[in-house]
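All protein chains but one are shown in place.
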Amino acid sequence: MAIEEIVAPGTSVAAMPPVVGRFSDFVYQLRGNPATFAGLFIVALIFLSALLGPFVIRYDPYGVNLTDAALAPSLAHPFGTDQYGEDVLTRVIVAARLDLVMVLSAVLLSTVIGVTIGALAGFFGHYLDEGVMRSQDVLQAFPRFVFAMAVAWALGPGVVTVIVATAAINIPGYARLMRGLMLSVKESQFAMAAVAVGNSRWRLLWRHLLPNCLTPVIVLSTLQCGFTILEAAGLSFIGLGVRVPTAEWGVMISMGLQDFLQGHWWIYTFPGLAIAVAVLGFNLLGDGLQDILDPKRRRV
Amino acid sequence: MAERAPAANIPVLTPDPVVLAIVNVVKHYPIKTGAFKTEQVRAVDGVSLEVRRGETLGLVGESGCGKSTLGRVALRLEPPTSGSVRFGDVELTSLSGGEVRRLRPKLQMVFQDPLGSLNPRMKVWQTVAEPLLLHRLVAPGQVRAKVRDLFSRVGLSDDLLTRYPHELSGGQQQRVGIARALAPNPELVVLDEPTSALDVSVQAKLINLLRGLKEDLRLTQVFISHDLSVIGYLTDRVAVMYLGEVVELGPTATIYTEPRHPYTGALMSAVPGDDLLDRKTRLMLPGEVPSPIKPPPACRLAPRCPFARDRCRQEKQVLRSVGADHVVACWRAAEGEISTQDFERTRLALEV
Partner (left out) sequence: MSLLKVSDLRTSFFLRSGELRVLDGVNIDIDEGEVLGLVGETGSGKSVTAYSIIRLLKQPGRIVGGEVRWRGRDLVALWESELEQEIRGKEISMIFQNPREALNPVITVGRQLTQVLEIRRGMSKREARQETIKIVKSLHISDPESRLNSYPHQLSGGMAQRIMISLALSCEPRLLIADEPTTGLDVTTQYQIVQLLRELRARTGMAILIITHDLALAAQMCDRVAVLYAGRIAEVGRTEYLFRSPRHPYTKALLASRPRLGLKGDIVTIPGSVANLMHPPGGCRFHPRCPNALSVCSEFQPPLDQMEPGQLVACHNPVVLHQEAAASG
């Protein structure tokens, strides 16, 4: 029994389609959803670190200073220093930029490619659909991380490799999602109405169908950011991505583990925490967006 | 008034008394009934009709009769499995995609779901402006003015222009749909159950609007509905459909007061009269409408028809004349063996 069925038409009730809202409405939704707010806060923090990091740090992230090597956390170094004397806090903040760039690029890449092929497959159907979906099956048949490793091994370690590898393994998710959405929105009455009015197939796809499929894609992308951080960090951790001594959370963990037996826990723990918090933030935000954007789950 | 703005790429057709000629149209949909079995849903199974200029033709029937499918095929929104649909002297079924698109301004449709037929992400003025822009029917600077004009013609105030569909009431949404259909100055408008989703009082206003438009614009309309009262009020001629076929076709007044086909008789006996309290005798057909996947051979009503004879189960029924402009697909009716009076005298058991 939806509100819309009870409420007299013409009264303006908040419970309506996604993304066509006002800012005050967005704030209202956030107030009712503290977890989402936390997620938004964390993500904002990461973005801020990425943008402003290099301007607020006190130490040089690559400043090797062997006299200050492996110092435990203190007031001068809240996160301690690593084996090369570089301040861990500084590196964690600066790493945000690199990690964010990698993650956003990868997610953007996989979203654009995945959505495109999924939309085309769903819209045109028949052989194109079969072909695309079977190719995605092949792609998904590989264990995710092994596949990423294979790509990284083939291209050689580096930032670009990480981006390409993590993007590639995520494409099938978007393709499937988009294909499903397209299949259903294709049958909607407004799609038929758009044809009746004289839209060509391409214009129908671009102007009418795609915009109405975006919401779940946005949610997936946001969630995907979190997981991609893990994947990127993982690749760097095993040496297939960014290399030592670049400030990147995964690399920092691997560096830290070299000193594991010496008990210098702060060198790997703090970057690890950074990753965990980042993933948490994106997950909360993604879940929250889903609640906000889905008319049936909105707060009225 | 409705002067045509001739767009460069639309063929000018000579005014013809018959706007649309549907000949033997068949539309089957494949459906998977088992892991390896595919059967055909025989939605429309051989329908021939003509739509005359200036008239409002009603298509009435219950679920599964194919009336909505016929409406879509007639406008070439879906290709028929076989058969022909002629618009003037253009054979719609043999046109390419681009050619069909160029004809779209002439053949418009109003859809059943007032909210669902509007793009949720487009402001309603954009929805109405789209046909004008797509076919370059109006100079770009004039679009807003033309949309305003259309809005006022369908009874919508200007402040609704920038709203999104979900911000309007059902009646308003449907008016937008009508405005959109009228925008390109069509020759024919097919309305597929336009008022079914609306309340009685809202429906009444919309019906008045449609009647007014018909008179002012001399619009040719095909009105599809299962609501007999609305069809009775709005249409000039009506075609009654059952399981993909037309069983009776004629002037509305005649069909409603003197139905000749048993199915029509059953439908008409269910129409509430002026006095809602009159619990008159109803002709009841036992059972339910069979599935369109395996319709009964020969006369499709035969298994349920109280007047069925052997010949009905063997001989395929065709439309035969029983009066002025009035045809029936029932040999017994055509040969005078059964008539309206018989329908009033028969009642049947409830076994389903």
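Going in written order, the chains are labelled A and B, and every chain counts its residues from 1.
We take it that a residue touches a chain if its C-beta (ideal position, glycine included) is under 8 Å from a C-beta of that chain, and two chains touch if they have at least 3 such contacts.
Quantities reported herein were computed from a predicted structural model and do not represent experimental measurements.
From the options B:Tyr256, B:Phe307 or B:Phe343, the residue with contact to the unseen chain in the full assembly is B:Tyr256. Shown as candidates are B:Gln40, B:Ser169 or B:Thr340; the residue that touches the absent chain is B:Ser169. Here one chain is not drawn; of B:Leu160, B:Met284 or B:Val318, the residue touching it is B:Met284. Listed residues B:Pro272, B:Pro297 or B:Gly323: the one in touch with the omitted chain is B:Pro272. Along chain B, the points of touch with the absent chain fall at residues 62-63, 169-171, 199-205, 207-208, 211-212, 226, 228-230, 232-234, 252-253, 256, 266-267, 270-272, 274-277, 279, 282, 284-285, 287-289, 350-352.
Keep this in mind: only the chains that are shown with their structure count from here on.
Distance between chain A and chain B, defined via averaged C-alpha coordinates, is recorded as 49 Å.
Those residues of chain B that touch chain A in the shared complex are 72, 75, 77, 97-98, 101-102, 104-105, 108-109, 111-113, 116-121, 130-131, 134-135, 164, 166-172, 177, 180, 184. Those residues of chain A lying in contact with chain B across their complex are 9-10, 12, 16-17, 19-20, 188-190, 192-201, 203, 208, 211-212.
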